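A single protein chain has been omitted; all remaining protein chains appear in their positions.
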Amino acid sequence: MDETVEKKIRVGILGASGYTGGDLVRLLVRHPCTEIAFMTADRHSGKQMDEVFPHLFGLELPPLISVEEIAWSAVEVDVVFCCLPHGTTQNIVKQILTENDTIRVVDLSADFRLDDVDTYAEWYGHEHYATDIQPMAVYGLPEYYRDRVVNTRLVANPGCYPTAALLGLLPLVEAGQIDITDIIVDAKSGVSGAGRGLKENLLFCEAGEGIAPYSVATHRHAPEIEQEVSKHAGGAEAYVNFTPHLMPMNRGELCTCYVRMTGGATISDLRNTFEARFAQEPFVSLVPEGVHPATRHVRGSNYCLVGLFRDRIPGRAIVVAVIDNLVKGSSGEAIQNMNLMFGLSEITGLEQAPLFP
Amino acid sequence: MDETVEKKIRVGILGASGYTGGDLVRLLVRHPCTEIAFMTADRHSGKQMDEVFPHLFGLELPPLISVEEIAWSAVEVDVVFCCLPHGTTQNIVKQILTENDTIRVVDLSADFRLDDVDTYAEWYGHEHYATDIQPMAVYGLPEYYRDRVVNTRLVANPGCYPTAALLGLLPLVEAGQIDITDIIVDAKSGVSGAGRGLKENLLFCEAGEGIAPYSVATHRHAPEIEQEVSKHAGGAEAYVNFTPHLMPMNRGELCTCYVRMTGGATISDLRNTFEARFAQEPFVSLVPEGVHPATRHVRGSNYCLVGLFRDRIPGRAIVVAVIDNLVKGSSGEAIQNMNLMFGLSEITGLEQAPLFP
Amino acid sequence: MDETVEKKIRVGILGASGYTGGDLVRLLVRHPCTEIAFMTADRHSGKQMDEVFPHLFGLELPPLISVEEIAWSAVEVDVVFCCLPHGTTQNIVKQILTENDTIRVVDLSADFRLDDVDTYAEWYGHEHYATDIQPMAVYGLPEYYRDRVVNTRLVANPGCYPTAALLGLLPLVEAGQIDITDIIVDAKSGVSGAGRGLKENLLFCEAGEGIAPYSVATHRHAPEIEQEVSKHAGGAEAYVNFTPHLMPMNRGELCTCYVRMTGGATISDLRNTFEARFAQEPFVSLVPEGVHPATRHVRGSNYCLVGLFRDRIPGRAIVVAVIDNLVKGSSGEAIQNMNLMFGLSEITGLEQAPLFP
Partner (left out) sequence: MDETVEKKIRVGILGASGYTGGDLVRLLVRHPCTEIAFMTADRHSGKQMDEVFPHLFGLELPPLISVEEIAWSAVEVDVVFCCLPHGTTQNIVKQILTENDTIRVVDLSADFRLDDVDTYAEWYGHEHYATDIQPMAVYGLPEYYRDRVVNTRLVANPGCYPTAALLGLLPLVEAGQIDITDIIVDAKSGVSGAGRGLKENLLFCEAGEGIAPYSVATHRHAPEIEQEVSKHAGGAEAYVNFTPHLMPMNRGELCTCYVRMTGGATISDLRNTFEARFAQEPFVSLVPEGVHPATRHVRGSNYCLVGLFRDRIPGRAIVVAVIDNLVKGSSGEAIQNMNLMFGLSEITGLEQAPLFP
């Protein structure tokens, strides 16, 4: 099939002026089967995209508009990517799905990731505004939910940290090879993971030449990781320590996961589990023994690399997973989900090799 | 025409373990019309490419071999990219072109860039080893020599700095709008421009968090720039001050060119010249007034952005040009030349949008 | 004399929550002859300094207050450092000098640097608010005005770029060895030079891994440099092209100055001029031939290094000057001026060796 001559998928993007929106556009303008119908950015309404993101020059893109300008019942798009801040998305997604019968949504915010609306309220500080919509949402980790993604109208695209952590943990959880009440995830992220907002801690001079943890034991990605670990352990309660650190690089996320093996599992068993589980995955690989996964080896790409290490503490293992937080951890994964939803090959438009150095 | 079903161009790469070689492979593995037949890297002979460049994992690539293993008369490749150090290339290119009647060469070293072999000897410290081959070489700045590139067997791919500087200067030189004896090029480069060799000044701690000039008034790209400026001024003698600085980023090169306008030319005239000259160029653009070209806006791409500024000193103008030194300044430009040599659309395989942030 | 047992100089700081204020405090808390009496930061009034600058922990410092809380006629301080934004300083300095007979002021803003109030109005977009005070101001480049600094009540501390550029240019200007109408200053600065304000272009992801020029031909440091060049050339009109670039490092500023030699001067003559002029200077040195000045070699210190290079264009020379913009380019120079004003050795409290790597 020559996909390019087919009718293109018409795409709308809400919140196109953040880094996630920018990377979505970067990838979509080279995707052979999509065309961008509209992009919103309330503060920048009326501007051209290259005024907001000068690297997106020379492209034929519609001007940025305000979300209020869209009549959801009439707008002719096939899919909407929501890149809006957490908390503002539930109402608008509800509106889209209610007022329009065909538009499908990939939500890149956290608003629909937690199945349990009470857990949502506990961690996000306000009640869930679309409790009736929540059950429709499919957690869009393609490697674990691709069958359900195909058929849903609402994908909750995973958080960047959960994407990396879960790809490193879930194979072992499913295989029953690790203790799900004793998981420590020490995460390191580039600054783009914190968004494009004007916050002092994101200034070059504040974030450069140094590292610090943040949101220790209180980061909202912890319940998201726990939810999925628990689900893949048959519902048993999971405890995950999640400790993120902000470090001076633009892109990249690395999760170092410290796990306790159970049931007599050995490192060799774990390795076999990963190899079998990832064998057919287009974007996830176990690195060879002796190789250390590095964020720079997946930069700009949709790949996730996982490394497995014997711990010198008996009975323990170390799993390291790396992604580009804006691609596999966000926009790339969203496009991977879109590909699934529209019957395309999962890798369409996502085949760029990593950029190094 | 569906290029992908045609017989692919068989490619050989000499010196694949440096950054230029690595970026060539990154681009070629996604090029729809090429296949990599062999790659050499003498020190790494026998290794797989992903042992040398872990970001190039999961690809079907031949193992690295030694250049001695190649029988040039028999090897079945259509084009060879030379990414060998300066000085070692003249002999091997001569051998290729002599022993084999069909192979075409894109040389990414400096060995064939200077038309005048005496100038070569003066700047590179040794006599030219292939004076008989030199006249065959076409200076591979596609925007100025694409007609000749199409028909040659030997392209001398321009230096990274000259690519940026010349794209900013030559339109004005051709138009006779600037004084070619009073050109100052203050250049700033990321560290990858200096290669992957183990030199103390390239260590992270030596190159990080700081900037310094190097090779002031003695850098070998100066005569290369002068040669082209002179040629496009009808052979008049040109003087170019070229002062490069090494700065803490991986990729990117920016040339700030200080020029004196002649013949009553105004900034507006210069702007018109650029706009007319670049109108049909797929990879070179003048940025709008008020926009400052930034290396991060071309990162990972084959684009060159040029900005033009009125100087407050009467009669002077400032031209700023930015490229990714490994793409438009090296491997991307080499592929652009290959596309021309084999009758492909010039942009084939080079359409990636810039990666920001 | 044991300075530490003398009565300490009581210091007030206006605008202590910016990078300039922070570095002033860093240096003053280890200065043997000062004590900090008050610090203002309107937005942070009531906080402790280590809430605003956590690296300044464990020190006995007064809490931050609002500038309105200070009764200038009664406050017991000997010197006030003004680190307020440009434009807000003229009124407050006028108030201080008028209401109090003894307090001396070192102003780190641009408000009193330009002798000519019309030039100020032209470049800063509003009339000068303290034209009667302006004549009192001494331009605080100690290497050129130390005699006048000793006796003044108001020092206009030079801009960071002018400090570097002038230390590289003025010796040659005074000696009549360069053409003051053809000076090009290509400057590169770390991000702290742009302050701690919440601006998008200062975010890590916007400023990291790239370089771009800004304020080309319109930067306000240009008339400041011209004023001093002109003054040291006996009042002749000077033209200086000043083109700054923002690059990804915290601290450091490098000016590459392209000059035309006059009157038959040779590189050797210029070298002699520098050596003679800097021989007794505690903080300024000419680097040996063959050495390239690097910002990282003065990081965290009050030093300025100057390098001189023969240009291959006949009759031209290149002068390179490097400083730490927050120290010699700002807070360190301010303390150097204070030392002069209070009869201390000029180097007191400023002897830290550069921090490398």
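A few remarks follow.
Here the chain labels run A, B and C in written order, and each chain numbers its own residues starting at 1.
Everything that follows uses one rule, which is that contacts are C-beta pairs under 8 Å (C-beta built on N, C-alpha and C of every residue); 3 or more make two chains touch, one makes a residue touch a chain.
Bear in mind the structure is a predicted one, so any value in this text is a computation, not a measurement.
The residue touching the chain not shown here, chosen from B:203, B:276 or B:347, is B:203.
Of the listed positions C:82, C:265 or C:305, the one in contact with the omitted chain in the full complex is C:305.
From the set C:58, C:314 or C:343, the residue in touch with the chain omitted from the display is C:58, counting the whole complex.
Of A:117, A:222, A:335 or A:353, it is A:222 that touches the chain left out of the display.
For the options A:39, A:194, A:294 or A:353, the residue in contact with the chain missing from this view is A:294. Residues of subunit B that touch the chain left out of the display are 19, 191-192, 196, 198-200, 202-209, 248-250.
Where subunit C meets the chain that is not shown, the touching residues are 2, 19, 22, 26, 29-30, 53-59, 192, 209, 250-251, 285, 287, 291, 294, 296-300, 303, 305, 351-357.
On the side of subunit A, touch with the chain left out of the figure occurs at residues 181-182, 184, 186, 188, 190, 205-206, 208-214, 216-218, 222, 239-241, 243, 245, 247-252, 254, 256, 258, 292-297, 299, 307, 309-314, 316, 318, 320, 322, 357.
Going forward, only the chains that are shown with their structure count from here on.
Centrality annotation: B (chain centre taken as mean Cα position, compared with the mean over all protein Cα atoms). For the pair subunit A and subunit B, the distance between mean C-alpha positions equals 36 Å.
One finds 46 Å separating the Cα centroids of subunit A and subunit C.
Inter-chain spacing, taken between the CA centroids of subunit B and subunit C, is 40 Å.
Among the residues of subunit C, those touching two or more other chains are numbered 205-206, 208-209, 248-250.
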